[in-house]
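With one protein chain withheld, the remaining protein chains of the complex are depicted in position.
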Amino acid sequence: MIKVTIWNENRHEQKSQEVRDVYPQGIHGAIASFLKEEEFQVKIATLDEEANGLTDEVLNNTDVLLWWGHIAHEEVSDEIVDKVQQRVLEGMGLIVLHSGHFSKIFKKLMGTSCDLKWREANEKERLWIVDPAHPIAEGLGEYIEIEREEMYGEHFDIPAPDELVMVSWFEGGEVFRSGCTYHRGNGKIFYFRPGHETYPTYYHQGVQQVIKNAINWAKPTNLPRPIYGNAKPLEKISVKN
Amino acid sequence: MIKVTIWNENRHEQKSQEVRDVYPQGIHGAIASFLKEEEFQVKIATLDEEANGLTDEVLNNTDVLLWWGHIAHEEVSDEIVDKVQQRVLEGMGLIVLHSGHFSKIFKKLMGTSCDLKWREANEKERLWIVDPAHPIAEGLGEYIEIEREEMYGEHFDIPAPDELVMVSWFEGGEVFRSGCTYHRGNGKIFYFRPGHETYPTYYHQGVQQVIKNAINWAKPTNLPRPIYGNAKPLEKISVKN
Amino acid sequence: MIKVTIWNENRHEQKSQEVRDVYPQGIHGAIASFLKEEEFQVKIATLDEEANGLTDEVLNNTDVLLWWGHIAHEEVSDEIVDKVQQRVLEGMGLIVLHSGHFSKIFKKLMGTSCDLKWREANEKERLWIVDPAHPIAEGLGEYIEIEREEMYGEHFDIPAPDELVMVSWFEGGEVFRSGCTYHRGNGKIFYFRPGHETYPTYYHQGVQQVIKNAINWAKPTNLPRPIYGNAKPLEKISVKN
Partner (left out) sequence: MIKVTIWNENRHEQKSQEVRDVYPQGIHGAIASFLKEEEFQVKIATLDEEANGLTDEVLNNTDVLLWWGHIAHEEVSDEIVDKVQQRVLEGMGLIVLHSGHFSKIFKKLMGTSCDLKWREANEKERLWIVDPAHPIAEGLGEYIEIEREEMYGEHFDIPAPDELVMVSWFEGGEVFRSGCTYHRGNGKIFYFRPGHETYPTYYHQGVQQVIKNAINWAKPTNLPRPIYGNAKPLEKISVKN
């Protein structure tokens, strides 16, 4: 059973009635709700908890970590970010949602600015599947349509994804690489674009399906972390003068 | 339960006592033997059967096809090759083993010569895992060591793999991209280098583990083949003069 | 000086006054016209010439081949297609334009159906640069806008490009991977989406810039084709029993 931890900044929910109206149990609660129907063991962690919710015990007992953050990226401590990075390199899966593109952990793992264009204009998004062989597309059709979302537009300043699974079309004229996979060390990372706090995106069945698929895809591979450092030869080396 | 069909040319086994000594049930028999221990539903198909063993019924009931061929690539009919390609594009997984690099189906799916350097000299091969996050590396260590194998050396004339999982070191001084993944249409392809007919490679636990992992990785994604051709607009197009 | 051969099917131009009105010198003529301003040595080849315009002499004296075809793909002889593939593997660059996606040579080099969605509806296309580091984006801005074009939509059934340079937005609601690079053997391939025969696309400065950049990018690397086949060991192999 895959051990999933949903990390949510959980600040919009405290500050805004509009957000609470959409997500009365928080964004984390909405995500937990549809994950619990599956064979996942789900835990919640939020910014204002001890160690930003990510104690060693939590991290060491997480197979796949989901990350939603927006207005408080800077409040996540650098020490915790380093630990999360270390856990990814050791094999923990990481699924970065929407505005998490600007989180410390995503920027650290990508090595780029992770910047993009954005606009809040109640516009339509259509996520086209461009890699129908990918397990993250399991159970979907040709595209996912979301009636109203925030726009994210190219250029998205990320490394070219190892695999590009989805590309978004926006009503206002932009496109976006919306479903991107990466391997980093022993770990797997998936970035998934939709999920603005004022829209009911996490109740959308297609969005839920992608997140479930991504968890299954990102679960750790059973393989020890490689041995680094000074290494004895495995074969005889000829003597040279 | 994944439906696996092991396709073997099965000619060396008929012609050579040396090969029969290593693989008394054929290469296909040796592979079937360790796959049957797992949750796979295993069938055998060989070149000299009707439709080269790959009738529509067989192909339509195969989730993942394994392919071993060497001296009779040209005897596989073009019609069958076209059908296998079609099935891969529809989602069937394909695992191409060793000398299958020169099979019609692999060359057709790659679009290149698939040529390489080779040598039979009883030499040591060490397959290093270069992508420890990949599910095909599940349960392995840092490398797989095979005491005696045929050498395949670079340049291997293939498209750059979508993911490079293993690189081989050979005693005689060459390297080789030994574990390569590709998506083609809705289907997934894995090329795995070892498996010369005169060596007991398919009894090697590490080799067996890779093949089992590759089957799990290559199983079809549940997603309809996309719709191609003329398409009505999804959005209103402004009239232009 | 890069030797460029522009191959054009040149059939629409013969059959249709509408196309002749847009391209009085043929599509090949329009492309030749803006290439001649640059440091390129430009030749024309068309389907109805001897050897489909691609004699050994022409092919052996081509650094980069541009390919425009549509209604007569099937009339290109298989022998010529094999020779073009061989020349690409030897290092010749190939730039496939628009409806060339369904040409025999592109399908052969890709190994997939190369199918897609399409629509002729006078709609707007906006090609976003998603890889601003790529030399094919040299001298461009954030996107290229084409007022009226044929739509090509995902899923585009190609291998994941080695590098994805551009993604198109279409007014009618689709997206498309519009600028795709591939290495095949010693050769480089670029697929570039726009260029329907009834639109003045090849007079568009941004489109012209991309084609010039792509030629510079696709020129042959000075490197012999690797040596394939049986190879003597470079290092001593220990004797085993």
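Residue numbering begins at 1 within each chain, and the chains themselves are lettered A, B and C in the order written.
As a working rule, a residue touches a chain if its C-beta (ideal position, glycine included) is under 8 Å from a C-beta of that chain, and two chains touch if they have at least 3 such contacts.
Computed from a predicted model, the values in this text were never measured in an experiment.
**Student:** Which listed residue, A:Gln25, A:Thr112 or A:Gln205, touches the chain dropped from view?
**Tutor:** A:Thr112
**Student:** Which of A:Ala51, A:Ala72 or A:Leu89 sits in contact with the chain that's absent?
**Tutor:** Among A:Ala51, A:Ala72 or A:Leu89, only A:Leu89 touches the chain that is not shown.
**Student:** By the contact criterion defined above, which parts of subunit B meet the unshown chain? Give residue numbers in ascending order.
**Tutor:** Residues touching the hidden chain, for subunit B, are 126, 128-132, 142, 153-156, 160, 163-164, 167-170, 173-175, 177.
**Student:** For subunit A, which residues lie in contact with the unshown chain of the complex?
**Tutor:** Here the touching residues of subunit A are 85, 89, 108-113, 115-119, 121-124, 147-148, 151, 153-155, 157, 159-160, 162, 171-174, 182-185, 226-235, 237-238, 240.
**Student:** By the contact criterion defined above, which parts of subunit C meet the unshown chain? Give residue numbers in ascending order.
**Tutor:** Residues touching the hidden chain, for subunit C, are 91, 126, 129, 131-135, 137-142, 162-163, 171, 183-188, 221-227, 234-235.
FYI, only the chains that are shown with their structure count from here on.
**Student:** Over half of the interface residue numbers used by both subunit B and subunit C, so same, or under half, so different?
**Tutor:** same
**Student:** Let me have the rounded angstrom distance from the C-alpha centre of subunit B over to the C-alpha centre of subunit C, please.
**Tutor:** 30
**Student:** Report the inter-chain centroid distance for subunit A and subunit C in whole angstrom, where each centroid is the mean of the CA atoms.
**Tutor:** So the centre of subunit A lies 36 Å away from the centre of subunit C.
**Student:** Which subunit B residues sit where two or more other chains touch them?
**Tutor:** 162, 171, 183-185, 226-227, 234-235
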